[in-house]
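The complex appears here minus one protein chain, its other protein chains still in place.
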Amino acid sequence: MTQRLNPMRIGIYLLLILFAGVFLVPVYVLLSSSLKTFTEVQDLSRLWSPPSGLYLESFRSAWFGIPEKGLRGLGPNLLNSIYLTVPATIISSMLGSLNGYVLSKWKFRGANVIFPLMLFGMFIPYQSVLIPLTQTLRAIGLGGTLWGLILVHVVYGIPITTLIFRNYYAEVPTDLIEAARIDGAGILGIYWRVMFPLSLPGFVVVIIWQFTNIWNEFLFAVTLLQKPELQPITVALRNLAGSQIKEWNMVMAGALIAAVPTLLIYVFMGRFFIRGLLAGSVKG
Amino acid sequence: AAPAAAPTEEVPAGPTGSIEIFSWWTAGGEAEGLKAMSEVFAARYPDVEIINATVAGGAGSEAKAVLATRMQAGDAPDSFQVHAGHELIDTWVVADKMEPVTFIFEENNWLGVYPPGVIEVLSSGGEIWSVPVNIHRSNVLWYNKQVFEDNGLTAPASLEDFFDAADTLMAAGITPLALGDSGVWVDLHVFESLLLAHLGPEADRGLWDGTTDWNGPEVTAALEDFARVMGYVNADHSALSWDQAAQLVVDGDAAMTIMGDWAEGYFKSVGLTPDVEFGYVPSPGTAGSFIMLSDSFGLPKGAPNRDGAIAWLTLCGSKEGQDAFNPIKGSIPARTDGDRSLYDVYLQSAMDDFASNEIVPSLPHGAAASEGWVTAAGDAMTLFVADLDVAAAQTAMAQACVDAGVCQ
Amino acid sequence: MASVTYNHVTKRFGDALAVDNLTLEIADKEFLVLVGPSGCGKSTSLRLLAGLEEVTEGEIYIGDRMVNDMAAKDRDIAMVFQSYALYPHMSVFDNMAFGLKLRKVDKKEIKERVQVAAEALGIGELLERKPKQLSGGQRQRVALGRAIVREPDVFLMDEPLSNLDAKLRVEARAMLSRLHLRLGTTFIYVTHDQVEAMTMGTRIAVQSAGVLQQVDTPQNLYDHPANLFVAGFIGSPAMNFFDARLAASNETVRLQTKAFQVEAPRDKNPVLKHHLGKEVILGIRPEDIHDKRFVPVDVAGAPVVAKVDVIEPMGSERHLFLMVDSQEFVARVDPRSAAAVGEELEIVLNMDNMHLFDAETKAAIL
Amino acid sequence: MASVTYNHVTKRFGDALAVDNLTLEIADKEFLVLVGPSGCGKSTSLRLLAGLEEVTEGEIYIGDRMVNDMAAKDRDIAMVFQSYALYPHMSVFDNMAFGLKLRKVDKKEIKERVQVAAEALGIGELLERKPKQLSGGQRQRVALGRAIVREPDVFLMDEPLSNLDAKLRVEARAMLSRLHLRLGTTFIYVTHDQVEAMTMGTRIAVQSAGVLQQVDTPQNLYDHPANLFVAGFIGSPAMNFFDARLAASNETVRLQTKAFQVEAPRDKNPVLKHHLGKEVILGIRPEDIHDKRFVPVDVAGAPVVAKVDVIEPMGSERHLFLMVDSQEFVARVDPRSAAAVGEELEIVLNMDNMHLFDAETKAAIL
Partner (left out) sequence: MTHARRERWIAFLMVLPSIILIAIFVYGFIGWTARVALSKWDGIRPDYTWVGLENFRHLLVGQGTTARRFHIDLWNTFFFTLLFMVACVVAGLLLAILLDQKIKGEGIFRTIYLFPMAISFVVTGVVWQWIFAPGTETRLRGVNALLHNMGLDALRWGWYTDTTSIGPFHVALIPVIIAAAWQLTGYTTAMYLAGLRSIPDELRDAARVDGASEIAMYRRIILPMLQPITLSALIILGHISLKIFDLVFTMTGRGTGFVTDVPGIFMFETTFQGNHYSQGAAISIIMLLTIAVVVVPYLIYSFRREVEL
């Protein structure tokens, strides 16, 4: 209603800023730690103090590693993460989109049973499937390969992507589909020419969700990929910390590096996020 | 830089291809040591490429999950790091996943250069199951020399000394013992020193084969002392890791900490010098005994490149390999013929003790008991440090021994 | 160009009967309007023809082809939806060209046909715009254009004007009529608005609860409704109904309602005398009820006194909501009528245009 | 119960002028309809009064209270929205009771008032239902009911009938008129539909592009529009306009349009002669154009020949879309008129009811 600056609105802004501050506290810790030296960062009582100087060495070590000390950097693994996350995100989004399309607009007999059964896949604790998972992947010849891991992320992404897309497509008027049918398009033609181009907001939500989860996922990655040159950045990040002495400044620097791509996704796609949620997953 | 010395051990004929070496040495001195050892290997076997499959997290954590999952899927690495002793034997050997490596010991005439106590830990059913690369000592008390001097104290030899010193320090407003048990094993680590102090080496070893009664009065006394010790530790112990606890000693906030000798690496990494800024003695009441743990490599059945793996194991057990690895890692060689000049003052003293002391296997580090037992003991300790209920803890510890199939 | 035949077509959704045994022949080039209240099965009938629903029983023919098992895209029909169903991500041009592209029509020809159709509809300037950037009326014309360029055998429209406001609707009606004349294609048009039905249809099919009630030209439907439902549905304000009983005295037949008594014109006696004593329903259209002061010269009817309840001035006429006892009815009178609310007004019923229905079967008697 | 006064009220949204210097007095108990095309500022005017928008300039009074700075909740008004804005999570009863509960009216009284209002609107049976479970017409009545129970000083309604279909709209109109009479409260009603305006308003205010055009009773507005806009807006089909020039020969004044020439009735000469030679716009309502064969006895007018373009039968009348040269216009003729599309028809313009506007100022001359 009113938009003038009154005490009420000032209060609202103050609250928002306060919350933003609280939200940024851990980020501050992350950032300042990454700029500290090892001795500084070890001293937890100086947690809040800003770094004594701009010690960028941690970033360098995290990125390039220290080859002479047997420490691998994150650099090559960042690319692995991209090779992993991008196809896995795209494929699972596409599958979700296809499923959502079929399950919302072309219900065949049994579709109403299949959907909840698919959804339930979202809820299995992943630690408990590690062993059959590795065995299955080996059996189909994908053990230890990036494609195996992509497959895993695709499979466990199906429930959530299907859910989001199904809800999203449920809001697309059925009239559009019928118009396209009369115009001469078949089930696939309608998908490609009508539904798919309309799916941007849905894809944004799904991509943000999937990208974040796959990018940050650790357990599958570490169990399924043995070759260091294939491992994604999360595994490499964990490896920055030794088993006995952990150079947290370097780990934090690495964490920041590892968070950059997801952050970029948020910044560039965030605008559409609410819109996508509005159209889709909100209905749940 | 690979040492130029000619190989002293016999080399299996020309292995080629690549070998995958699985370990949790991803960073720090251990990674650097591994790297040094790999370089020696590369010089010796130029045709074999090492795939350094490292997973952080240490035994019992992610690395173990990864290894177990892979082994069960029939996807064994060529060789993997494992704590020597029951962690290897009760987990992998009983599961028939390992090949004995006795033949490597025999071919290289190592049986003479490894102390019998070590061979005993490595053996089961008349076979040796892994090649140790190093030895760490568990029962070490580290202390801040300045703080001790300021309070007119000397390093405590017995538990009575320890508690006296602790009282003095408390009065001076200094935390007597720094504890950082955010990792569960730390509680067990402290406790095993106390057990040794009360039982002595002979009875202590008996705990792990069922000959010493877990319900006995010495165990009770050890638990009671542990409860007493908890009165002298920093209040935020469960928020700290062992190295953060060590930092308390560095800063002079605390005077002592009981930790394995990898702590020396930490003190050095923050710029302290052994015997100058910090001192070390065997944990109170354990002088003359050496609680050992050892990182070793085994030969899994179905290793894709068995010859390469054997070459690797041969190097791990060699003097050259161990002298490349240990000075950097901060541990002592498992062999008795290490080149002392390569090691610092603390490690030299450890080498001396190792040669002369009674060897006792370590519980939390896989040498003394099966992983299931360690886990159960850890659970009991987790509860104990919270409620300090001696009777309950002793029952639980005894039960753990029964569940492990060792006690009746 | 083609005729369309529904042959005993039934459609069930689960247990629900949406279309009940529909038999209807639509000639080539006809503008048939399917009209009826909401939920009566109009859309379903149309969608069965379009191939968007499957027939449960019966056959549908387009021309000579039985199309029951033919996919929508092969039926050579075009359809305009109530929501227009424009593809939001495509420009107006692409919307119109979509069907042609799918049929692999030559690019140049597509361009030409779209251009021609767009010009004819007055949206030639808008081809580059997205549907979002169009007003309601413009969107409606794009939807029409999309159907036109296809040059289909049959045009189907499902309430295409419902989303327009009153002014635009009047214009669009005339435009559709002209379009039908110009294209000479069969149009089948669904609406629940009897005004649209009357003004555009060459014939009107009235449906109720899945059942076809009557098919005829607009004026015939208005003048000779086959039953009570059609009589009440066609015409606005709706025909007034009075429960009545026929009584004869001498040569005059009288209609006795609860509220009043009127005489039927003599010329209707031959029919009426078969129904003497029966329960009937008398129907009088609002325009056949006059303010006594303004009765047109050629009308001679039965006088009644009624109370004025509500007055709706329409400018060129007035609607009076009248009451006799508790019986309500509407009259459409001369705008000069000065009746005031609450007044007891003398009115005249033009009995020459009276309708009569059987109270039991609801069928028209007269 | 209260009067409402807009005193030089202006509302801007950023740079956009939504309401321009509106001055309007609405008497107590009046049913004022605010009508105009889409986007002309009707809703904004209403929302300013409701307190949902802030006035940019000027004052608004309800009774004697200046309400510019009063919150919506304190203004003692009730409003019915186009979308009805029923609270979807509340039952019909709770929807209606909401305003009373907020005002801490006694529970028993709430129940009574809701019951009474619901009965009056014929939704007494529905009180337990959720809005989702209601039909459009029922929802509309709930929205009304919610306003009624509040017994407010002023009733505001923003296109409350737009979402109803034609039949229901006709019924709802009469219902609203009756309601107004019964409640005796000030009603302010916004619509873009001139039929609603004509049929319900005691007075109508016509707005265009933020500016008030004319305020008068429905019949006056219809018979004497103040300017071209009002003339074209009120009435359906709309008044026909012809660009014309006035020429005099002897005592007759002739109107020359591009298409035809007609004589003005003599009695209008005193006014017309002031405008001789001027560019004017002739306005003839469709009902003043008759098929020559069916001219009512009391009409004597000017004959013209026109081509029939489209015919819309309405049952009780016919709308003919006619053409003379390229000039299109509409006639509303007797249903018996047998004119066919394409035919050259002789028509008669009833010049007694002619309107005339200044081509430049668009103001009415006659």
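In order of appearance the chains are A, B, C and D, and numbering begins at 1 in each one.
The rule is short, and it goes like this: a contact is a pair of C-beta atoms (placed from the backbone, for glycine too) under 8 Å apart; a residue touches a chain by one contact, two chains touch by 3 or more.
Since this is a predicted model, take the numbers as computed values, not measurements.
When the full complex is taken into account, the listed residue touching the unshown chain is D:R150, out of D:K42, D:R150 or D:H192. Of the candidate positions A:T162, A:S199 or A:Q226, contact with the hidden chain is made by A:T162. Residue-wise, the contact with the chain that is not shown comes from A:L133, picked out of A:L35, A:A62, A:L78 or A:L133. In the full complex, the hidden chain is touched by chain A at residues 1, 3, 9, 12-13, 15-16, 19-20, 23-27, 29-30, 33, 44-45, 47-48, 95, 98-99, 101-103, 106, 108-109, 111-112, 114, 116-129, 131-133, 136, 152, 154-156, 158-159, 162, 170, 186-188, 212, 215-216, 218-219, 234, 237-238, 248, 251-252, 255, 258-259, 262-263, 265-267, 270-271, 273-275, 277-278, 281-284.
In the full complex, chain B touches the hidden chain at residues 60-61, 64-65, 68, 71-72, 90-92, 94-97, 173, 175, 181-184, 234-240, 251, 253, 370-372, 374-376, 379-380, 382-383, 385-387, 396, 399-400, 403.
Against the chain not displayed here, chain C makes contact via residues 51, 54, 69-71, 74.
Here is the rule we go by: only the chains that are shown with their structure count from here on.
Between chain B and chain D the centroid-to-centroid distance comes to 93 Å (mean Cα coordinates, whole Å). On chain A, the positions that touch chain C within their shared complex are 173, 175-176, 178-186, 189, 193-194, 197-198. Of all the residues in chain B, the ones that touch chain A in their complex are 20, 22, 24-36, 38, 51-58, 62-63, 65-66, 69-70, 72-75, 77, 240-241, 243-244, 247, 251, 262, 265-266, 269-271.
Touching chain D in their complex are the following residues of chain C: 37-38, 165-167, 170, 173-174, 177-178, 181, 192-195, 198-200, 218-219, 222-223, 234-238, 285, 287, 296-297, 309-316, 319, 321, 332, 335, 341.
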